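Below is a structure I'd like to ask you about.
Apart from one protein chain that is not included, each protein chain of the complex appears where it belongs.
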């Protein structure tokens, strides 16, 4: 089963860094580690490093498994613009849903990113960033002002994203907060001298505001960098919120989810509006993504599983995300076909659902 | 290795629905989702859906992988009685331990269920249901009245079951509550206008009452429907209770346990009275049950692993539970035999232990 031409909607990614990078800068962008460690050696000695050396050198006219220095020398020789162009063309994704809320340095816009593959880019609005901007004008009438601003921003967007997992954790309640509670929480935050939302009441308010606009709500789940408290990122902690939001019929997207992907799959089965993916982990696990993808395809109905790369910065990550996803999914579906678990026709249908059709339906693209 | 004739004791299942079902009704009973979701499509597009289409159509004279509508049309044509008869005969289970405490609609009794395979049915008494009945007569002397009623009900039963996981969660203590504490808790409950037990003290009391009667105690663990808070269903939360109950020598059965089956396997190794299974998940994971069963067979001693279907309602689920269990276990044991990990004789002995002998020993059948 060959899925190398499978149509893909990358329902969660970020923009590309467009400048040239030296080896420490490159390694710092390659995984969720802030930088390689003197104690542990190069991050190229890892699953993602080996996967990168397998799949990316040929795109730059080198042999597979080129050593890191040779690869980076060739990358510098070609320059970031040409490397980005080649890698994105090789990735072949046609539709990108781009989280525009993480901007540690200048990166491509959704439109610039999509132009590299001749595809389309759509924006996903990060809720906490909008909230911080609106909070600059005080806590009074914060709820109304936030709703107005979010509606304005969402007019050209396809979804919103919550990073509650990075801030207050995912123990979010099933009660929709009142505007009075929200103003009180905003007031407490501002008195502490910050506009950085990290309070369950405010996170819940942001999420409900997105739901009121019928915007699919993405949640950071599980795997991230050293700033995340992974044990507060288990999606099971959101169970009350999921029960409360289900009747509204607005999709909830559980992003990446590793190592809680089986928990996420359970939620996708029992809650009609829950969707799941294993982005970010797919490329970080390299060859082991072939074991990860079948673990996601346990309880999660095939109509609720999505593709994402969660790539940021390095063009290589977009390529690895798609390449490993296509291979992992194809390998698993082919094995089931060979074993008689399903027909080839059903296997291809599942691949189309997961690759693009589920996302198109859920986001109404 | 062929285990298609392996003797099976299904140590945890429910009764069959005996009426005819339309497609929405059928899909609603097929998984732990309440119903298919407009956002996510048919639940037949899932591991269990594909497994059902593989194994069940031939029992109704259709080709494997018949499409859902054709399958359901043939099912309607034959009628529920004939379908139930054929499926149960194909499942071939000879002994059923039936939880009689979940009755959302009229279903078969243990005796009626077992008659379909020519086997035997035994009752497992749901503790919280008995408690609710006894509480109708007030909190005063509740402990004595409950013990008397439970003893009466257990005279013809082989075990009891706790659904604490669905109510107060599994953070149960190591101290046996006194009757004074139990009466106080019962009084609080009744004052709140309910007889629905959802209080650690009462759940602990129910469990200890079962132990006093030397009844093996089944616990709902992990996987269930949208009413369960899965993060409160991790069996590790019961560690104190397991320490306290171990000296009594009464088996504790950790049911289904997915996705906490490795945690459950640990408990089965270190506590002499703990048994485990992966029912419910076996059929819901379809082809992936072949990966699940080996994960259970890690720390759990082979003398502490049990078979269950946890089937409810649809006859197809009993067939899938047994078929996938037999195949998954056979595949794993055969692979180990081929690799030299164990002998064929030991592999067959393990299959007999897990299929039936462990249950017969633990429940004294």
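Each chain gets a letter, A and B, in the order it is written, and its residues are counted from 1.
We take it that a contact is a pair of C-beta atoms (placed from the backbone, for glycine too) under 8 Å apart; a residue touches a chain by one contact, two chains touch by 3 or more.
Bear in mind the structure is a predicted one, so any value in this text is a computation, not a measurement.
Residue B:304 is the one among B:11, B:54, B:304 or B:326 that touches the chain missing from this view. Contact with the chain that does not appear here is found for just one residue of A:24, A:41 or A:174, A:41. Screening A:230, A:244 or A:365 for touch with the missing chain picks out A:230. Interface with the hidden chain, as seen from chain A, comprises residues 31-43, 45-47, 50-51, 53-54, 64-65, 223, 225-226, 229-231, 258-259, 281, 284-288, 291-292. Looking at chain B, the residues touching the absent chain are 234, 236-237, 239, 243, 249, 251, 262-263, 266, 268-273, 275, 294-295, 297-304, 336, 339-343, 346, 349-350, 353, 358, 361-362.
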